[in-house]
Every structure is written in structure tokens, then in C-alpha cells.
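Removed: one protein chain of the complex. Kept in place: all other protein chains.
Here the chain labels run A and B in written order, and each chain numbers its own residues starting at 1.
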Amino acid sequence: MSLSLILSYFEMINWHTIAFYIISIFLISSAVYVVLTGNIVRSVIALIFTFLMTAGIYFLLQAEFIAVVQMLIYAGAISVLIVFSVMLITDRDKNINETSPFSHNLFFGSIASGLFYLAVSITVHNTSWNVTLKNKEFTDISLIARGFLTENVIAFELAAVLLLVALAAAIFIIKEVKDDN
Amino acid sequence: MEFLDNIFLYGTSIIRSIITWIGFDPAITNMIMAAVYTVAILVICTLVALFYVLYERKLAGFIQYRPGPNKLGPFGLFQTVADAVKLLTKEDIVPRNADKALHFLAPLFVFIPPILALGAIPFGNKLVAVDLNIGMLYILAVTSLSTIPFFLAGWSSNNKYTMLGAMRAVSQKISYEIPVIFSVLAITMIAGSLNMSEVVGMQGKLWFVFVQPLSFLIFFIAGIAETNRAPFDLPEGESELTAGYLTEYSGMKWALFFLAEYCSMFVFSAMATTLFLGGWLGPVLPGWMWFVLKVHVLMTVIIWIRWTFPRIRVDKLLEFNWKILIPASILNIFATGIGVYLFNNFF
Partner (left out) sequence: MLSNYAIIAILTIGGLIFAAAAMLISRIFQPRKQYSKKTDTYECGFETKGSSWMSFRSSYFVYALVYLIFEVEVIFLYPWAVEFKMLGLFAIVEMIIFFTLLIAAFLFAWKEGAFKWY
């Protein structure tokens, strides 16, 4: 087989699609591992990996701001939050599949997730995916800023209020825990 | 002069033309070029670690009025090479009770955040692997991922010292991430862009360190804390925690953590140089040389601080962050906002 023939094979490949499938395989398998593993810390690590792969999907869609947000908030901050909440648990060596109260309701669990799957697939099927936004509108951060500060300014301020309330609530809960000890 | 300035750009374009000449199509050519950039960044990381380990020991010797390493080669120049060879031949010990898979994964991942960050830092005019439009935010996101390997290392070793060290490292890193983010935000307000190269381009007349001195100070202090350097090196404070999260690591795995620490120091200095000290800009010398010089000055200051100040107490460490650095950085943003507005409208 000559070199030029091999090269012509390469030219036919759609790299974008290949990257999508590779990322998807990693994404789905790590998400499945999160659910199936009995070790809670391994589960958390697999969850972080899932977050990162989701960021990869966003990068593929050229939504770089969303991708970076995914990395910063989910893989950077939420993961630490989950890690620290895992550190609050006392008997971490046990298998979470046995200790978790949710893992005994296999019947209702499968019905609920089946319904969710159905709802998502109906939505996906009924949406006409003919969105032709130009790349610029996803990537240009100044357009996002204009959106925040003109049309969606109320939502922008409400987000700040929401964060304030979330922090206050969390601190009250923690305070109760501290007082109990 | 012009030639020296662009020497690396010429190098990459020569490689690119060779690849195209062989007959690869553009997509493959881009990937091979990406591999070339990756190798370049890995070489930079390794060289940085090799050089600065020796440099730190020499400087420490100078500060403490002793010669430092001086047996191997002229002025002990081959000391780190010998150290590297020694580490390569050390036995890799994994504790019996450890989570072996995660114990192996931690050193594998620890190296990735600094490499990804270095990819977006411009070493010279157009001398950058990935010139993202949101470069600054990307670097912040990538460096915030560096908490995970440390937690993994500490947890998987199943040792009390490593566990405590990891918890301290993670809480310290996330706490000091906030002032870093806010001080970079002040720069963004002035620059009006998140692209690293554009930010450097704007500093032609005046470096941002003169516009934002408080911001630079906050960034520098928080950066030292984030890279776990003294006086903020509590996660590995040897007098109380043996070696912190590294206690159960030996040989090459330990060396990888060490390499990552020096690389993240380098990344942080490079960020400070790019955002505050005008990056590659400077007279006479070629751009990349200016960049390396400025980074070297910052690295020297970090090392100098390490060998001058004692380690601070753990409660003081976090209180200093929450009660001084964060309020100061928020006030700084206020002042910057009003200042920029007044400057734009009345001058």
C-alpha cells in the first residue's frame, strides 16, 4: 500500500465526528461507572471525569465560553463541594450500593429513569434542529455580556439574589450541624 | 534582530512546510503541529524544573551563607541531573492499604493542568500554542482543576498525614483562587479583552502593574499560596505532617509531583508577567528573551520569599485570605470600575 493511498484514507475521515464519538464513549462509560461503583470516592472521581468530558462536547460545539464555565464551575468548584461533603460521611469504606437508601428501590428507580429517558427522547425528536446561529454568537463573550445587561438584566440580578439566598441557607444548615456537635 | 525575535516561529513554519511537502492534508498537518507544540511545552516544563531546583538550592545557599550543591560538575551544575537519575532508579512503594488504582492515577493527572495552562500563555509575539479568545478564563479554569490530583493523592494513600495534607491543600487552593480571579477581573475591566496576546499588546505604553499595583500584589500573594509555596506551604509542612499528601509517594511518582509544583510556579509567574508586566514587550532584546527574563525575576522573588519568611499558622492562613485579601480585591474592583468610568468620560 503506497503512502499516498494511506493519506487519501485520512482525507476521507471526518475528524469532528470521530472526536464526538470518542468523547461520547468516555462520557457515557464514566457516567455509568459513577452509578455502578460501590466506592464513593471513585464515584466522585468518575463524576469529575464526566464533567470534563461534557466540557469537551461543548468545545466541539465551539461554545468555548460554556465549556470554560463547565470546567470552572462543575469540574473545579462543584467537584470540590462534593469531595468535601463526602469527607463529612463517617463510614466511607462501606459499599454505597448497600448503604444508600435509594439503591433498594430498583423497580421505582427504573420506572422513573425510563420515564425521564422517554421525555428526553420525545423532546429531542420533536425539536427541529435547524438552529443556524453564527459561530460568533456562541463564542463572542461581549455578546453574552450585552445579553446579560440589556434584555436579561432582571435575570442577571435575580441570579445574584439567588446566590445570596443559597449561601444564607447553607450557612444556617451548617450552623445547626455545628451546634449539634 | 528581527530574525532572533521570530526564531521559534521560523522553526515551526519550517516543520509545517516539511509536513505539507510530504503530502499530508491540512487537518493532519495541524495535528502534527499540535504534537510539536506539546513536545515543546513538555521540554519547557522539564527544563524549568531541572533548572529551578538547582537555582533554588543555590539561592538558598547564598541566602543562608553556605555554598549549596557544589560537588557535581562546575558549581554543582549537574546536581539535578544526578537527582533525576537517582529518582528514576528508586523503588516505587505502594502502601498495602492504599487504593492502588487512584494512587497510580494521581501522579498521572497532576502534570496536566500546568501543561494545559502553558499552552495558552504567549511566550512571545504570536508564540503561543492555543490563542483562545477567552484565554484568561481558560487558564483560570484549568488551574482550578489542579485540586483534584492532590485530593486523589491524599485520599488514595490511606494515611492520616496524607489525608490531612490533601484537605488542607484543597481548601487552601480553593480559598486563594477567589482573590486571583478578582484581581484578574480588574485587569479585564481595563483591557476589555480576555485574549492573552491582546492584553500584552495593550501594555505597550504602560505596564498594568503601574495601573493596578494592589491587584498585582493580591495576585502575587494568592499565587504563592495557590502553588503551595512557603510561607503558605502548610499542606506539606514537614514539622507537623511529614510531607503532607506526598508522604506515601516515592521514586518517579514523587518526582512527577515535584515537577508539577515547579511547573505551576512557572505558570503562575508567566501569568503575572503576561497580565501585569507587559509579557514579551521590551526594547533591544528579542521578545521571548524578555519574557523569560521577567518570569525569572518573579521566580527569584518567590524563592527569596520562601527562604526569608517562616511558615504561618493554618488558621491565620485562611483568615488572612477571607478577611484581608478578598475584601481588598472586591474594593479594588469597585475603585477600578469608578476609575475606568471617570477616565473614559472626563479625560
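By definition in this document, a contact is a pair of C-beta atoms (placed from the backbone, for glycine too) under 8 Å apart; a residue touches a chain by one contact, two chains touch by 3 or more.
On a predicted model such as this, the values are computed, not experimentally measured, just so you know.
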> Quick one: which shown chains sit in contact with the chain that's not drawn?
Replying inline: A, B
> Looking at B:Ile15, B:Ile44 or B:Val94, which residue reaches the missing chain?
Replying inline: B:Val94
> Of the residues listed, A:Ile25, A:Ile111 or A:Ile171, which one is in contact with the missing chain?
Replying inline: A:Ile171
> Can you name the residues of subunit A that touch the chain not displayed here?
Replying inline: 15-16, 19, 56, 59-60, 62, 65, 69, 72-73, 76-78, 80-81, 83-85, 87-90, 92-93, 135, 141-142, 144-146, 148-149, 153, 156-157, 159-161, 163-164, 166-168, 170-172, 174-175, 177-178
> Footprint of the hidden chain on subunit B, which residues?
Replying inline: 27, 30-31, 34-35, 37-39, 41-42, 87-97, 104, 107-112, 115-116, 119, 129-132, 137, 144, 155, 157-163, 167, 170-171, 174-175, 177-178, 181-182, 185, 188-189, 192-194, 242, 247-248, 251-253, 255-256, 314-315, 318-319, 322-323, 326-327, 330, 333-334, 337-338, 340-341, 344-345
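Note that only the chains that are shown with their structure count from here on.
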> Per the centroid of Cα atoms for each chain, what is the distance between subunit A and subunit B, given in Å?
Replying inline: 27
> Considering the complex alone, what residue numbers of subunit A touch subunit B?
Replying inline: 3-4, 7, 10-11, 15, 39, 41-42, 45, 48, 52, 64-65, 68-69, 71-72, 75-77, 79-80, 83-84, 87, 139-141
> So in the complex, which bits of subunit B are touching subunit A?
Replying inline: 23-25, 27-28, 99, 101-102, 105, 132-134, 137-138, 140-142, 144-145, 147-148, 151-152, 155, 167, 170-171, 174, 177, 194
